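Taking it in order: structure first as structure tokens, then the write-up.
For this depiction, one protein chain was excluded, whereas all remaining protein chains were kept in their positions.
Letters are used for the chains, namely A, B and C, taken in the order the chains are written, and counting of residues starts over at 1 for each.
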Amino acid sequence: MTTMTYDAHRESVAGRADVEDTPELVAYYGDLARLKTAALWTVANKIEPWQPKSESVPVLWRYRDLREHVLRSVSLVTPEKAGRRVIYLDNPGRREVAAAVGWLYSGLQVMHPGEAASAHAHSTSALRFIMEGRGAYTIVDGHKMTLGVNDFVLTPNGSWHEHGVEADGLPCIWQDGLDIPLVNALEAGFFKVHPDMHQQVAYPVDDSLALWGAPGLRPHDVGWSKPYSPLFKYQWEPTYEALKRLAAASEGSPFDGVLMHYTNPLNGGHVMATIGASMQLLRPGFESKAHRHTGSFLYQVAKGRGYSIINGQRFDWQERDIFCVPSWAWHEHANASATEDACLFCFSDLPVMEKLALYREEALADRGGHQTVLPAA
Amino acid sequence: MTTMTYDAHRESVAGRADVEDTPELVAYYGDLARLKTAALWTVANKIEPWQPKSESVPVLWRYRDLREHVLRSVSLVTPEKAGRRVIYLDNPGRREVAAAVGWLYSGLQVMHPGEAASAHAHSTSALRFIMEGRGAYTIVDGHKMTLGVNDFVLTPNGSWHEHGVEADGLPCIWQDGLDIPLVNALEAGFFKVHPDMHQQVAYPVDDSLALWGAPGLRPHDVGWSKPYSPLFKYQWEPTYEALKRLAAASEGSPFDGVLMHYTNPLNGGHVMATIGASMQLLRPGFESKAHRHTGSFLYQVAKGRGYSIINGQRFDWQERDIFCVPSWAWHEHANASATEDACLFCFSDLPVMEKLALYREEALADRGGHQTVLPAA
Amino acid sequence: MTTMTYDAHRESVAGRADVEDTPELVAYYGDLARLKTAALWTVANKIEPWQPKSESVPVLWRYRDLREHVLRSVSLVTPEKAGRRVIYLDNPGRREVAAAVGWLYSGLQVMHPGEAASAHAHSTSALRFIMEGRGAYTIVDGHKMTLGVNDFVLTPNGSWHEHGVEADGLPCIWQDGLDIPLVNALEAGFFKVHPDMHQQVAYPVDDSLALWGAPGLRPHDVGWSKPYSPLFKYQWEPTYEALKRLAAASEGSPFDGVLMHYTNPLNGGHVMATIGASMQLLRPGFESKAHRHTGSFLYQVAKGRGYSIINGQRFDWQERDIFCVPSWAWHEHANASATEDACLFCFSDLPVMEKLALYREEALADRGGHQTVLPAA
Partner (left out) sequence: MTTMTYDAHRESVAGRADVEDTPELVAYYGDLARLKTAALWTVANKIEPWQPKSESVPVLWRYRDLREHVLRSVSLVTPEKAGRRVIYLDNPGRREVAAAVGWLYSGLQVMHPGEAASAHAHSTSALRFIMEGRGAYTIVDGHKMTLGVNDFVLTPNGSWHEHGVEADGLPCIWQDGLDIPLVNALEAGFFKVHPDMHQQVAYPVDDSLALWGAPGLRPHDVGWSKPYSPLFKYQWEPTYEALKRLAAASEGSPFDGVLMHYTNPLNGGHVMATIGASMQLLRPGFESKAHRHTGSFLYQVAKGRGYSIINGQRFDWQERDIFCVPSWAWHEHANASATEDACLFCFSDLPVMEKLALYREEALADRGGHQTVLPAA
């Protein structure tokens, strides 16, 4: 017979719980349990930590390892059977909720020319970042958008959306980013399959770019009150050009180099209510200083090669690799090339942190702002 | 030896995952796992449910059951040892995260005249609703507030705060409401003990009421940019008077009777970034219709007696009882008295649902808007 | 024959226009005029002053002087003939636009028991501050409100509204405050007479107070998106109580004593888009320091007696007197009683100044912050 222990979290610090189990107390705890209650001091130090300690572990997913397995899925299951033919990133600390990091889900999806997934809508928010191929498109509430490598597209909370690859395209692989674990945790997940399985394209192709994609301009009639960006599609070329122009005009951040957030042009804020995205350029030879902050971040290498040190662990990355930075983990990034810039795409739950007033940030003060790198495991 | 099963969540619905385990697939799943990945179709139907199904169960905590156990804690532990001497509500579906419902924590705290808890600050948001006693006070960032029964006070994210009972008071019991589970889940919890263990009172007692507690008025110099209400203290008497006036002027809601939200007078919004609160009056004999919505709600009966039907289960309540309504649970409330009104205090994560664009609501269409009550278990 | 002069505004300061008339230039100016153009340097120093110089002059309107004339209007014209039987305040510097100060209109209106003005709507914003009598009421978009002395009510831009006095009341005099001159100047004035001459009362009397008049509370269903406060009616007693509570808790402003702005409870902002209002309490013996700011302000003495010094001119006031402070005029206020507090109601175009980013403020640095008083004219 096992004896229940209640005093595993004691701390002998003034203001913290420090109560030793006694037979009388243990009996009391049993009484409380029968009333669907418990004594706070048995768990207070555990549930009120001094600072966050993420359940997620830092992980680097190498594309050269993943790619063949993603492609293999094509021969193993049909899109009809699978719903979506996706291999998702399964953080060892977050298996229970199928998260890549924190409350963010991410998967790699493959689609062949002429294939198209059925249309659905959900209360989760999603984005899709193109990794390779040609001819990918997405339809969101009747707006069809064509997508090239390093472009990304929003398929927001509540919108009907579907993905496909044109018959004259090439096999496409993209990264999906969603807040599925968060929305499930918040017990607010709804899912609908489109009654006709596919939408009609109701507008000229890429019309959202024509309406919302010009800098410092908006159409006369806004006609938009939804809690996400009407732009939907964010393209690689103008983003990369913008980063290079910004690099010429601004020092950038010691922690992130030259970083721009993708925005909703109607309010300058994040692209969706729960997920933000950014692209950052690390100049040749750039080594950032280390900092840590709340929020969970998932990076994809859009260009170049380099490494990141996350909680003392070094991860060497190259184009198409994906890695995560858990909440409150120290991290710093470096471009390993002396001649070429490197670019990191990132999506995160930063909007959640900001809206709920939970964003905190700290720079590493010691060792010139750089972490001590731990020996490889 | 156990065989791993991957096809437990199949649904034979177009657009949903429906893939049967085969030896080849199981081997493939093993390969994926070694790369810290997995196949979405093995979990898609589980992580993308058609609609929310809360892990929390409806619970009624009867105060006549709890009270003696709360009082017993006084003789069992000192405040110094316990940190705070609190019995918390432990929803059977949420034991792992110490939540009363959803991601909300709640506890009952007892304090004797002359006692005072030490000051601390945390990134969780808290409120304190007085249930019985006399002489309770709270100090928030140097503002001391006196508190009577059915009053509540905010101790928001980031503020230094402490609780006590005046030496000439009576033993006090109050309900704490916090977002501890949410902030932990979001990996954004910070905790500090005040360096002097107690704050100085830096302003006239109840000054926040003098500055912010007048209807339709604000002081000339706002001097406030924090993400929570500067009013801090919300009193029972003016709230009850306001509900009676509103009841005379307005029909109210078929689902909630005469309900008012506590607000931040600077923006008309919720009192804190993550927790909202309301008080509602059910007229004598009032029986609401049933609806369901996202968000987790914890009620305390401030006045009267009646019952609520939650997902078909009837809970009879009287003054001081506490009960919860989980996300997307059908619920309806009734005042059991034909002559006296009943009042329900409630706090919830409604601000989170609204900010993250996850609030959804549905009225019960059948049976005249009333649930079928299940036989008691 | 008159010779046109163009060089009346020369200043010999670097960066300012300093061009002397020559025959050649005067001929050139004539050519320009024929093309509906002119040379900026002939007017630049005039139209770009170093700082504002108001066209309005400080005026005190003594109620003991005005009252009999206001009452006389009753026997001279009928409300039907007059439209509204109002004597308006005619600032000597603003006769052309019928303004009391700046772009604000104000008049005193008298109405006898049983009288009622017809309903109309206009794009100007209005408020009505009760000066004497009993039984006054106003109906705004079907909401009837009863009004006592020192109460005020909004009849905002676009609303149907009408005023009356109950048959069992006493003759009432009130002050109207409107932005008629501003709206005319902005060429945006519209006026409609109600098709039935009078509205139906569509809600319980004073229902807006029941919905929006409780501190730190709002009804569950907001149902309000108009650009003005849904509260409409602001009462004297709770305002005076609030000022006394604030005076006990806060030092107040050296320039304004204990001042509170009336607010829209939905956003904490001004009561209407173009007109703000405040009530301030001057403690017994209080003498403010002098400052000046942009915006036009019209005061009514709600309680007590004292004086104000405006651009060096002293104005002694007592209950019901009205005086104005023009834009950028130095001003300071004093309570002449050593035992009683004094209260000043004020309405202004502060919302306009703030929204258009034109608010500026300056404290008087010299002579301990007090103006030199000029000898009476």
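Throughout what follows, a residue touches a chain if its C-beta (ideal position, glycine included) is under 8 Å from a C-beta of that chain, and two chains touch if they have at least 3 such contacts.
Here the structure is a predicted model, which means the values were calculated and not measured.
Considering the entire complex, the omitted chain makes contact with A, C.
Considering C:8, C:40, C:202 or C:248, the position touching the chain not shown turns out to be C:40 (whole complex). Contact between chain C and the absent chain runs through residues 13-19, 24-25, 28, 31-33, 35-41, 43-45, 47-55, 59, 61, 65-66, 69, 72-73, 76-77, 80-92, 97-98, 102-103, 105, 107-108, 118, 120, 122-124, 157-158, 180-181, 183-194, 197, 227-228, 273-274, 294-296, 326-328, 349, 352-353, 355-360.
Residues touching the missing chain, restricted to chain A, are 203-204, 206-207, 209-222, 229, 231, 234, 238-239, 241-242, 245-246, 248-250, 252-253, 256, 259-268, 278-280 (touch as defined at the top).
Assume only the chains that are shown with their structure count from here on.
Arrangement of the chains shown, judged by which pairs touch: a linear chain-to-chain path with two open ends. Of all chains shown, B has the CA centroid lying nearest to the centroid of every protein CA atom. Where the sister copies chain B and chain C meet, the same residue numbers recur on both sides for over half of the interface positions. Averaged Cα coordinates give chain A a centre that lies 29 Å from the centre of chain B. Mean C-alpha position of chain B lies 45 Å from that of chain C.
Residue positions of chain B touching 2 or more other chains: none.
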